[in-house]
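All protein chains but one are shown in place.
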Amino acid sequence: MVEGRMEKARPTRIRLGMVGGGRDAFIGAVHRMAARLDDHYELVAGAFSSTAEKSLASAVDLGIAADRAYADFRDMAEQEAAREDGIEAVSIVTPNHLHYAVASAFLEQGIHVICDKPMTASLEDAKSLVAKASAAKALFVLTHNYTGYPMIRQARSMIAEGLLGDIRVVQVEYAQDWLATNLEDSGQKQADWRTDPERSGLGGCIGDIGTHAFNLADFVTGLELESLCADIQSFVEGRQLDDNANVMLRYKGGARGMLWASQVASGNENALRLRIWQ
Amino acid sequence: MVEGRMEKARPTRIRLGMVGGGRDAFIGAVHRMAARLDDHYELVAGAFSSTAEKSLASAVDLGIAADRAYADFRDMAEQEAAREDGIEAVSIVTPNHLHYAVASAFLEQGIHVICDKPMTASLEDAKSLVAKASAAKALFVLTHNYTGYPMIRQARSMIAEGLLGDIRVVQVEYAQDWLATNLEDSGQKQADWRTDPERSGLGGCIGDIGTHAFNLADFVTGLELESLCADIQSFVEGRQLDDNANVMLRYKGGARGMLWASQVASGNENALRLRIWQ
Amino acid sequence: MVEGRMEKARPTRIRLGMVGGGRDAFIGAVHRMAARLDDHYELVAGAFSSTAEKSLASAVDLGIAADRAYADFRDMAEQEAAREDGIEAVSIVTPNHLHYAVASAFLEQGIHVICDKPMTASLEDAKSLVAKASAAKALFVLTHNYTGYPMIRQARSMIAEGLLGDIRVVQVEYAQDWLATNLEDSGQKQADWRTDPERSGLGGCIGDIGTHAFNLADFVTGLELESLCADIQSFVEGRQLDDNANVMLRYKGGARGMLWASQVASGNENALRLRIWQ
Partner (left out) sequence: MVEGRMEKARPTRIRLGMVGGGRDAFIGAVHRMAARLDDHYELVAGAFSSTAEKSLASAVDLGIAADRAYADFRDMAEQEAAREDGIEAVSIVTPNHLHYAVASAFLEQGIHVICDKPMTASLEDAKSLVAKASAAKALFVLTHNYTGYPMIRQARSMIAEGLLGDIRVVQVEYAQDWLATNLEDSGQKQADWRTDPERSGLGGCIGDIGTHAFNLADFVTGLELESLCADIQSFVEGRQLDDNANVMLRYKGGARGMLWASQVASGNENALRLRIWQ
């Protein structure tokens, strides 16, 4: 049955803004579709691009008023906070290196933040965001989107209810193939910033998709990591960031696991696979 | 890439109404989610139930104004047609026996109709709707929803481009298991009307899901049926409509096929499978 | 566990002969390997070819004495029957049109017959073999080889024990692709005789592999056919026998089924698939 809590009465939708996600972006449209699917949000403002004309053009595409299309996310945070009908939450879908600055700007205005992973490029920045969110009594929400699938929820429930007993073995992998060649040299936008240490922020493959794999194992098992041993590679010549990662995991309580993330595994468009044993 | 034509500028969304799809319904919420996903529609009115209180309660759930919650679809057609901001299209998600009457009411008011399959309970009624749509210069659209999947579109393109050559063999099946027992006796709402000749209108399994399988083979191959030979069964004791159907197909041009539809095939929640050979 | 009854003591192995299965043959070697795997048989004689030199050469390959390599199966039947150490059973692995004559020759000498399917080219011939076997108190055994697989035996046991209840639906298919083009025109030996009405004896695809599919459904379900409706095709231009067959099945007791056999279904080397539902 598809009818459910998401169809129940809400007096109004949450007023949502977005930073990033303009005309040529990849993931912004996915966030917008997801928000519409739930029907809890209404997108009313955005800094869709740091170029004013591009941000405005994207706003027009999306039926957003021109005076709420911003070129600068700091302006957006200030002006939206000042409006009576200003946004209540912002969705950050920029390249990784901007996550910290954008999240800070909105948290400092008391606006809830929905941010793509990876959270920040350093542990220090991540802790700083936690402090800012706490000070502002605002939510900081990280979009580990795969946790939303029904089968993932069911797996998590089964383990939480003890149906599998104490977990012994975790095998998780996330394989892609789009970076099997040096696509970044072609100027392809996604490859360009994701393989650039300045903008990717936190490693290559391990930060881009290894984080999803790790999160998923955590989320489903409820286990806490104790230690890990990783062997990180960069196979494509000239690439500065990792494109393949092998990791062995030791969880508190004795479970052991392996994590493999790769962006050079031909034949895998986007293959996320999680196996767990008692 | 998910960005695309669906994100392009539209001055306004299409004003949509719905008949059926109230609180306990199954498929209405799916239609609403699909409409929101595209972002071309705004649901503004509905006859969600023939009981006024239920229709109103569903409207409240959905954030629809009380004065646009109707108990009678004929009233809705008339009143919406009379409003300046009345609906431009209606989505019909009622049990099958109502398709004809509801579609007629809206077409007669010049309102476009989006209707669930099966179209009507008789060929005569179907032809009548075609005439009404034509007279009103309104669209009558049948929701064969499976045609929308990207892989189906790709398969269709490949065949249309001649990549498979002339089609020889078609094997299509749609297997479910939810009616493997006489669920209708439990009062379950979906089983109740779908196994009732009065309300299901056009056969049981063959009308409910066989239509999807047949349509999909048609849609993907572009072939036109010449003749068929069917063996229709009702396995569950006391059931008045078919719950399993075996069909042999002969297409114009020489292709041959088989279609199997079943609602008693345990282990199949909703298994639609299409195979085509040159 | 692989240890079992087949490893238990037997004072001597069964003395086996073979008709067909010479150097260029396809299925004879499979029979020989199967016989060795069981270790109940010892191959001691053969009419491996109707050409004397070829039969002898094959005998040499197989370590069989030259005086027991025959060119004529009738000579073989007579001479082996006359020897004190003559064969006890013969394995017939010839093209289909010879099954009847060869089986007759050995049964008439009181020698047990192991024969490939299809049994004969006509029902009359089949009945005649039954009579001959009965008169000779010899066994006539048809090699429906797929019945030997452990999973098939398990499926059969489960149904025989009533674990599935009364069978309602049978879906069986056997798809190959090797005759998707007119391979017979290239002189390929297997295609040559299998598509030739004279030597194939009993239809093309339906006799060659449809028989296996039908037998398997029978064997596993224990059901008896009541009637069938078939649509048989020959897709490849110039082919005289069928290369695709669609069949609807009605079993005694009410079960219904579909059978699809094809030798033109590209991508299927040898895909036999059986599904059965209560």
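Note that the chains take the letters A, B and C in the order they are written out, and that residue 1 is the start of every chain.
By definition in this document, a residue touches a chain if its C-beta (ideal position, glycine included) is under 8 Å from a C-beta of that chain, and two chains touch if they have at least 3 such contacts.
It should be emphasised that the depicted structure is a prediction, and the values quoted were computed from it without experimental measurement.
For the chain that does not appear, the touching partners among the shown chains are A, C. Only one residue from A:90, A:103 or A:264 touches the chain missing from this view: A:264. When the full complex is taken into account, the listed residue touching the unshown chain is A:278, out of A:51, A:122, A:157 or A:278. On the side of chain C, touch with the chain left out of the figure occurs at residues 1-4, 7-10, 13, 23-26, 28-30, 32-33, 36-37, 39, 60-63. Although one chain is hidden here, its contacts on chain A can still be listed: residues 168-169, 171, 173, 180, 229, 231, 233, 235, 244, 246, 248, 250, 254, 256-258, 260, 262, 264-267, 277-278.
We adopt the following convention: only the chains that are shown with their structure count from here on.
Centrality annotation: B (chain centre taken as mean Cα position, compared with the mean over all protein Cα atoms).
Note: centroid distance chain A to chain B, computed from Cα atoms, is 36 Å. Spacing of chain A relative to chain C, judged by their CA centroids, is 60 angstrom. Shown for chain B are the residues in touch with two or more other chains, of which there are none.
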